[in-house]
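Here is the structure we will look at, set down as structure tokens.
Below, a portion of the complex is reproduced, with chain positions unchanged.
First chain written, first letter: the chains are A and B, and each begins at residue 1.
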């Protein structure tokens, strides 16, 4: 692949899952692939798992990586064209991105939605400007609307866990939070589940919290959480703010926290979350502390997801 | 050793001092020991010497190291169990620490006391939660009550400097400061001096500033600084806040700054401090600028202290 922005960049999901599991059992099998290549990881928003797992992935491929936190170390970037820059932004993406192109071989970047204007966020302007002006292969480390490395890691985790005898039921359930969050993890998970196609996939959320339909074409939608959870094999809990009342948190008249009581209706489902999780707000302690929780495994698989994508980018863009 | 939290983890102090001095004369003698191993250094408080010296120590052992500053790059961690996380803390230690366990081989962590509640600080809850939930060997880079890498480095410096013919007199003297500081450097130095046992060790401090007795069992305590300094071979100056009136700075009725005038009663003592030092508040310029000062040497020895501990941790936990 040239870039990795969404599942659409992946020609064969099963093939990359297989590759990721090979890296998991043999992390250094391609340790010479990235020799002499440099990755820059640009963060417009803070990161822990994404930063650490991608750095390790690069190291496993023998690649140098450098982190650049725009807010801590740099300055505000202007993304709009033709602006008179007499305000807070110090530097234009047109001038910044080509510099990364001068210094590095691959650009990984995390952008984020402002959650104020749906069209602004959903056109992925910041990410696209990085692609347009850097001249480098670009890996999304989460964007305004998607988080493909997370979804890839989620799918690796499901693949490791499913029993071959039964098509699994996977339920993505909205969960409460104290502030409005992006839709990107949910959008992306729905998109990957749809593209994978090997599960019965249900999204359950309160009325008003339906995702953008283009990401959830193959999903059943339910507004009854308990109904949805019935016989689930995997329960992915996640908060997101409203897409229709964009970025708002319309009030909800039932309890949506995932509790061990609710989990009883599932098929001893494994709980999933992308982290960070608000304990006893999104999911109860007793669910998270249960050994069937997959959340640490999901985060651990971020390394193999990133390594697989980086290796593919290197193979595609720098073939000898 | 499995972890390095205090001098109690050290089976033989003389042996580790000897090892540290070997590393000092031959830094790369174990450059393959850490190959393929990854150290994460997690800071809940800023650091200069600790961060830099530990990174160099890891590099000398051929080990990759990664720094994670929780406040700059991450988010507030919740350390209390069973909390409804609807406030400022974004992520629970139960969920964060296992991620380090997924990505790294050794965890080094700096925590700190809030100086509000003695029991809270002295049970070392934050550090213990990292140990409990990461599943990794843990090195303290300073905790709420102790700073063992500093003390180890202090002892290396004393060992390098003492004359073999005389049992040295070592005086730890309280010194003034403009704000309340932890007791950890003083506690830890007292503990190491006690365990080492090869010096006459005196602690001098104003009334009300006595340390927790469990760390200073083998020390003479004096409230008369000049008395205490008499014939000293080493003077370790350091401020700490009150342990009995916990975290307070009860007023003091005599001058406690270490001056060249006071140093005249010593046996041409070498001055020590862990840094950062407030000049002309804790210690006078003329004392610090005197060539007999050991403070730069102490800081330099942090590398060999960290390297010795890291090597021991690697040998203990990852024996082939």
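Methods note: a residue touches a chain if its C-beta (ideal position, glycine included) is under 8 Å from a C-beta of that chain, and two chains touch if they have at least 3 such contacts.
Since we're looking at a predicted model, the values are computed, not measured.
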With 2 chains placed, the number the full structure-file assembly comprises: 3
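Here is the rule we go by: only the chains that are shown with their structure count from here on.
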Distance from subunit B to subunit A - Cα centre to Cα centre, in angstrom: 40
Subunit B residues touching subunit A - in the complex, by the definition given at the top: 36, 38, 40, 64, 66, 68, 72-75, 78, 81-86, 90-92, 94-96, 98-99, 101-103
Subunit A to subunit B touching residues, read off their complex: 28, 46-49, 51-53, 55-56, 59, 69, 72, 178, 275-281, 285, 288-289, 295-296, 299-300, 303
